[in-house]
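One protein chain omitted, others in place.
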Amino acid sequence: MSGAVAIERRPPARRSEFGYFIDITTRWMDNDVYGHVNNVVYYAYIDTVINRYLIDVGGLEIHTAPVIGITPETSCRFHRAFAYPDKIEGGLRVVRLGAKSATYEVGLFGPGETDARADGLFTHVFVARATHRPVAIPETLRAALARLA
Amino acid sequence: MSGAVAIERRPPARRSEFGYFIDITTRWMDNDVYGHVNNVVYYAYIDTVINRYLIDVGGLEIHTAPVIGITPETSCRFHRAFAYPDKIEGGLRVVRLGAKSATYEVGLFGPGETDARADGLFTHVFVARATHRPVAIPETLRAALARLA
Amino acid sequence: MSGAVAIERRPPARRSEFGYFIDITTRWMDNDVYGHVNNVVYYAYIDTVINRYLIDVGGLEIHTAPVIGITPETSCRFHRAFAYPDKIEGGLRVVRLGAKSATYEVGLFGPGETDARADGLFTHVFVARATHRPVAIPETLRAALARLA
Partner (left out) sequence: MSGAVAIERRPPARRSEFGYFIDITTRWMDNDVYGHVNNVVYYAYIDTVINRYLIDVGGLEIHTAPVIGITPETSCRFHRAFAYPDKIEGGLRVVRLGAKSATYEVGLFGPGETDARADGLFTHVFVARATHRPVAIPETLRAALARLA
């Protein structure tokens, strides 16, 4: 379980900061023994928002693309819990766009809510699928990411 | 998928830094389409190491305890990928022990390996189960955490 | 991975057989190493359709209800694979409504499709939360289930 606690830190991300949104449906087994969505599952939501954008807008072909994104680091802050059967709106923005890597922020919102219930940072380093050596971000993908930067 | 990338940062956590270990078995569905354990699943491993210590050593009774831990923030760094059917050894240490909260580091190692393949930080704020108001860490639990600090 | 194979058996369930539908969004980590939704995850979809109906229509209060459903048996047939980022429409019907138990069929469809890509059977025995002894299905819930029988 994850949840809201008053500790001093940057306020929750706000809806207006994000340029791309998808709907996410929660699942029965997302809830843990404490009755709310387990903290782990938020990362599955985050992963899903990012890859959906890479696929739908960035043209990523996950089964055959010669360049794929791998992850050196992720983090998430939890402000207010979701619980199945809640619906979630996941927002995406690009906070850093490098030559071979990008860092995204994903905000997870209740329907229509202004403040994120959770916000996470996620970095992708783009590598050759075969060798896992870092390579330049492919042009179509880069253009798509630039639109959210 | 997560994986090793050479970017400048603190080196991977080392086995000698951790005082408690459990075995974790990977599962077929941990692997994602890129053939390695999905980054999300590492958080399930981390969660499992921490709660196992709270239960086995700290005396946490997850179904009835009046005080439970909730999570304001987690993060993980990925150094080298696991893939099913790998076995994992998860190590735990306490990096900060406050009056009402604790921050753990978990290192995930291949069998016998010295450098963590991934290391994560995870904070628990202890709250009253009924109200979710922060409360002092119960004494038995606190003593158990102090042993790993 | 699961998938379509020509073996002799009852044809896939059809959309017209189901009286209640919800949308389900797939997640990046639903896909396994073979590039399609792992067979295990279909059961998470099935679970989600059933419990959503019990909560939204049947009035089940999952955190406090004195009577809960436990599962003696489930099964699923896979006809044609889903893959993230597919959208899924999950349909529910009640195939047997007993005094203390019910068996559901769930059909999982692509948007607008007539034939289920997967269909599963799932039995709930209703028990007292405290003792796990079978009890009569509560009246509100029973009325909701009767509507889909």
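We just call them A, B and C in the order they show up, numbering each chain from 1.
Note that contacts are C-beta pairs under 8 Å (C-beta built on N, C-alpha and C of every residue); 3 or more make two chains touch, one makes a residue touch a chain.
Bear in mind the structure is a predicted one, so any value in this text is a computation, not a measurement.
Chemist: For the chain that is not shown, enumerate the shown chains it touches in the whole assembly.
Modeler: The chain that is not shown touches these displayed chains: A, B, C.
Chemist: Touch as defined at the start, partner being the missing chain; which of C:75, C:114 or C:140 qualifies?
Modeler: Spelled out, the listed residue whose C-beta touches the missing chain is C:75.
Chemist: Out of A:13, A:40, A:81 or A:118, which residue would touch the omitted chain in the full complex?
Modeler: A:40
Chemist: Which positions on chain C touch the chain that was left off?
Modeler: That gives, for chain C, the contact residues 1-7, 9, 33-34, 38-41, 43-44, 47, 62-63, 68, 70-78, 81, 101, 125, 127, 129, 132, 134.
Chemist: Under the stated touch rule, tell me which residues of chain B contact the chain that is not displayed.
Modeler: The list for chain B reads 22-29, 31, 35, 44-45, 47-48, 50-52, 55-56, 62-63, 84-85.
Chemist: To test your reading of the contact rule: which positions on chain A touch the chain that is missing from view?
Modeler: Touching the chain left out of view, chain A contributes residues 28-29, 31-33, 35, 38, 40-41.
To be clear about the criterion, only the chains that are shown with their structure count from here on.
Chemist: For the two copies chain B and chain C, what is the rotation angle that overlays their Cα atoms, in steps of 5 degrees?
Modeler: It works out to 180 degrees.
Chemist: If you average the CA atoms of chain A and of chain B, how far apart do the two points sit, in angstrom?
Modeler: 21
Chemist: Please work out the Cα centroid separation of chain B and chain C, and write it as a whole number of Å.
Modeler: 33
Chemist: Quick one: report the Å distance separating chain A from chain C, using the average Cα coordinate of each chain.
Modeler: Their C-alpha centroids are separated by 28 Å.
Chemist: Identify all positions of chain B at which a residue touches two or more other chains, and write them in rising order.
Modeler: 33, 38, 40-41 - these are the residues of chain B that touch more than one other chain.
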